[in-house]
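Only a single protein chain was left out; the remaining protein chains are all shown in position.
Right after this comes subunit A.
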C-alpha cells in the first residue's frame, strides 16, 4: 500500500506487458499465480497462538519477500468494572516496522499502520465471526483476545499476507480451560476460606477484621485446572476469512502484485471471503483502493472470480495449517516417546 515512485515510462512498460498477449510479468508468473508462500505456526512461544508468513522469498539467497508475524495473546478482563464485554472481545492491531518502509516518514507510517489496523479490525472483530468460547464467568470475567501483526518486510501484496497470517495465528490459538470457583465466607471477620488450587486473578482477599466493606460476598472466581494444559482451540476457526487482492487493469486483472506492479495499477479490489464448513461461503469485507472506476457488471464478475481464488487460497492454507498441527503435536510427541 506504500507505493514507490515510478516514472511514467516504467509504469507504461509494466502496464503494456501485463496487457500483452500472452501477459508478461517481471518474474515470469502468469496473471493468477501467487509467489511461494512459506508459513510456520508456533513461532512465539509466549503467545497463545502465532504464525509467521512469507510471500515471495527468494529460494537461493533466502531473503526478500513480504514477511508478516502474527501473534495472539489472551488476557482476562473484568466485565463489570473494566472494559470487558460479556462473551469476550477481539482486538486487532497492525504494526509496520520502520525497516519495512524506510522511505516513509513517521506520520505516514502511523497512517499506514492505522489504515491496515482498521481494515483487519473491522473485518475480524465483526460479531458474525465472533468465537463463542471467549467468556469465563458470565457477567463477570471474559477473555480479551489481542491479535497483533507486525510487518517485517513489504514486497507487495501485504494485505493478503496479513489476512493469511491472522488466520493462521487464530487457528493456532489455544484458550486456557477455566473452571469457575465459589468462595464461602463464614461470617464477618473471618478470613475467606481459599479453595486448594491456584487463583489466577481474583477479587481481593479480605484478611483484616477491621475491613468493614461488604464481607459476605458470594465471591465467584475461576481457576485453571491444569497449568500445563494448553487449552482448547478457539471456536469457529474455520470461519476466519481469507483475503485476495485483485489488481484491476482493464480488461483483465491479476493477483499477488509486487511493489512495482502495485504502483502501476489504477485500482485494486480487496475481497475477504469466509468458507465455513458445511455452509455457504460468505463475503466478509470488500474495499476499493485507487483512483479508477468500475462498472457494476464488472464488479459482479470480479466478485465471482475473487471467490474462486479465495477458495483455492483457503484450501491450500488449510492443508498447510493441518500439516503444521501434525508437525508440532503428533510428530513432536513421537520424537519424545522414542527418547
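The rule is simple: a contact is a pair of C-beta atoms (placed from the backbone, for glycine too) under 8 Å apart; a residue touches a chain by one contact, two chains touch by 3 or more; residues count from 1.
FYI, contacts and distances are computed from a predicted model.
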item	value
Protein name (UniProt record) of the chain left out of view, among "mRNA transport regulator 3", "G protein subunit beta 1 like", "serine C-palmitoyltransferase" or "Pyruvate dehydrogenase E1 component subunit alpha"	"mRNA transport regulator 3"
Among A:9, A:296 or A:337, the residue in touch with the chain that has been omitted	A:296
Option from A:83, A:111 or A:226 whose C-beta touches the chain left out	A:111
Options A:222, A:254, A:273 or A:309, residue touching the unrepresented chain	A:273
Absent-chain interface as seen on subunit A, which is shown	111, 114-115, 118, 122-123, 126, 128, 267, 273-274, 280-296, 299-300, 303-304, 307
